[in-house]
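Have a look at this one before I ask anything.
Yeah, one chain of the complex is gone here, protein chain that is, but the others are all in their spots.
Coming up: chain A.
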Amino acid sequence: MNRVDGRQKVTGAAKYAAEYELPNLAYGVLVGSTITKGRLTSIDTKTAERAPGVLAVITHLNAPKAPGTKPTGKDPSQPQTVGNALQVFMDDKIRFNDQPIAVVVANTLERARFAARLVKAQYAKEKHQTNLEANKANAFLPTQAKKNPKSPAADYQRGQVDAYKTGALKLESEYVIPTEVHHPMELQAITAHWEAPDRLTLYDKTQGTMATRRDFARQWGLPEENVKVIATYVGGAFGNALHSWPHESAAIIAAKVVNRPVRLMLTREQMFTMVGYRPHTWQKIGMSATPDGKITAITHESIGQTSTYEEFVEATLGQTKMMYQSPNLTTRYRLAALDVGSPIWMRGPGEATGAFALESAMDEMAFLLNIDPMEFRLRNYTDQDPEKNRPWSSKFLKECYQAGAQRVGWNKRQLKPGALRDGEWFIGYGMGVGTFGAHRGSSKASAQLLPNGTVLLQSAVTDIGPGTGTAMTQIAADTLGLAPEKIRFEWGNSDFAQAPTQGGSAIVNTVGPAVQEACMALKDKLRELAATSNSAFTSAKKEDVAFADNYLTLSGNSTARATYADLVRQAGGTAVTVESKPSGEGQKYSMYSFSVHFAEVRVHELTGEVRVSKLVSCADAGTIINEKTAGNQMKGGAVGGIGMALMEHAIIDDRFGRYVTKDLADYHVPVQADSPAIEVFFVNQPDPYVNKLGTKGIGEIATIGVAPAIANAVFNATGKRVRELPITPDKLV
């Protein structure tokens, strides 16, 4: 089945957050601080205010303060808040470079942009810290782990502490990933509209309409029903829209002040500084093994960068705890607070960071042992979860290994690095494994039959590009036994049936069952309605209810008929809303999706350029609802992994605390020529426990494990082990 929104997207009919033409629309442009830490001592807005078309210049001096936000840390008698998102224009404090200090609102974008340059600020500078390496010594255990020793961020231990140190055959390596920025094609954007003093509508780039609604309702002290969030189309996000960001608050404040709808879209440059990123992370792995390739101990430590005002925690060490059968295992997760904007999950989030270290270390150890790295992984394969001591709900990772090895031509791989070449190019093969929790939450969905015989389904869930709308349409079509063209699935509106945020590969797992159940409930309701006038329906099972052109019928009973128009009229509507919740199986089983990526790379002997010539991504993601969109997800995730491995790198000049990578000419993401034809393999075996659909989730495992597969292939090609991403020519030449 093709994408239901493909046509809208390629013809430009799809509307994104900055494309809603509201009457009387005004435009906001943010002014950012040019220092990294300190205070604003004065801010001169007069010239800007007098510039043509300017409606308002809003700063901390004149901004209306949203009642639900606390001033942060201004009063020295109050403790510093930990874990509060940055509130714009609340105080004079500068916490990171390019922090918004003003928003200029004008009647055209160009005028707003011009006037934004005229705002002049004076600062009292303080010494800032933006260098992770220099601040490793100050790293701390996250507050959530201090409060709760069971938190996934807390230190984990099985067997003996740091047992690898006493191992006969051991390895100790440090790995670094730089800051990476999501950079979806669509820039962060919002159109904020106060429809009444207590009614707010937001056309917003968000991954969660409900979360955004809740957040801004709280901030402005409004009942949730008074805030409406519309995110029908989201032009990619990769985690970038999992948080409420300063520009959203700025637009809402601006709309309030000028009493007009305000559109605010960030520049590419601003996308680096204030809307999250994958944090710069240092890791160290110690590993020991027996000569026959059994891991005896692993210690995995990590220090990730966060901001001074929020503790951003991710599951960097999760995969290490459960992927291999190591009797002794130690993990330590720490944060280093720097004068930077807060990070946020970026596709495959912490798991992708952690997998780079773990899967590189696996390759290093296999090399030390002189064992094929796949064989080494098989010798340490886990048939049940060694972390929680529970069975897997399902695990078909071995099948993935086999399929991938065969497809990439793993048998050509030589144990000795640098052994294969094609003219000036060294050739190497590498693999990397990924895993991510098969999360499932609660969700609602509504369904109703329309008089013309189409079924309308609604859910507040967003579709940030993976094809959620398409998958849900397909689930509904399958459940109802109706052609997909007869189904309209509407999403991306907080007024629709409540659904969680799109993220963590959990949407098909979570919303899928809600759609399925809503369809079942609809069938049941229709059967009941039909039964009031046609007794044939009375004793029928809902499964037998079938949709003909103009009427409802029963399979195996061609005379039973109830026309759609009658049904709808009779009941005054057929809408049903259901809530679907996870069963308790999560307590009994460990639920994960698994992936393995195989890379063939070519490394130029003289220039050190790396080209990925083949990439095979294999996934055990449960049932695949739609091969096309799922395959697409895998390929997109793999391309993200190529970027992570070979080029993505946001660089701060620590002297100024400012990024020197400011656009997509400096910050490289892969272009077409960087990505080979990517082959995707799905085991496509249903998981019996996650949900009735048998799905486990794809989005994250598509990226997790790709970067180490490439790094390992580079080692196999050249004998050079690059432990600090990205692997650019300067590191190989």
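By definition in this document, contacts are C-beta pairs under 8 Å (C-beta built on N, C-alpha and C of every residue); 3 or more make two chains touch, one makes a residue touch a chain; residues count from 1.
We take it that contacts and distances are computed from a predicted model.
*Asks:* From the list "Glutamine transport ATP-binding protein GlnQ", "SDR family oxidoreductase", "Xanthine dehydrogenase family protein subunit M" or "glycine oxidase", give the UniProt name belonging to the chain omitted from this structure.
*Replies:* Of the names offered in "Glutamine transport ATP-binding protein GlnQ", "SDR family oxidoreductase", "Xanthine dehydrogenase family protein subunit M" or "glycine oxidase", the one UniProt assigns to the missing chain is "Xanthine dehydrogenase family protein subunit M".
*Asks:* May I ask which residue of A:Phe114, A:Phe367 or A:Tyr429 touches the chain that does not appear here?
*Replies:* A:Phe114
*Asks:* From the list A:Glu21, A:Asp292, A:Asp549 or A:Asp730, which touches the chain that is not on show?
*Replies:* The missing chain is touched by A:Asp730.
*Asks:* Write down which of A:Lys65, A:Arg561 or A:His668 is the residue touching the left-out chain.
*Replies:* Counting the whole complex, the residue in contact with the absent chain is A:His668.
*Asks:* Could you tell which one of A:Arg50, A:Lys136 or A:Arg655 touches the chain left off the display?
*Replies:* Touches the omitted chain: A:Arg655.
*Asks:* Which residue numbers on chain A touch the omitted chain?
*Replies:* 34, 110, 113-114, 117, 424, 604, 606-609, 611, 646-647, 651, 653, 655-656, 658, 660-662, 665-666, 668, 670-674, 726, 728-731, 733
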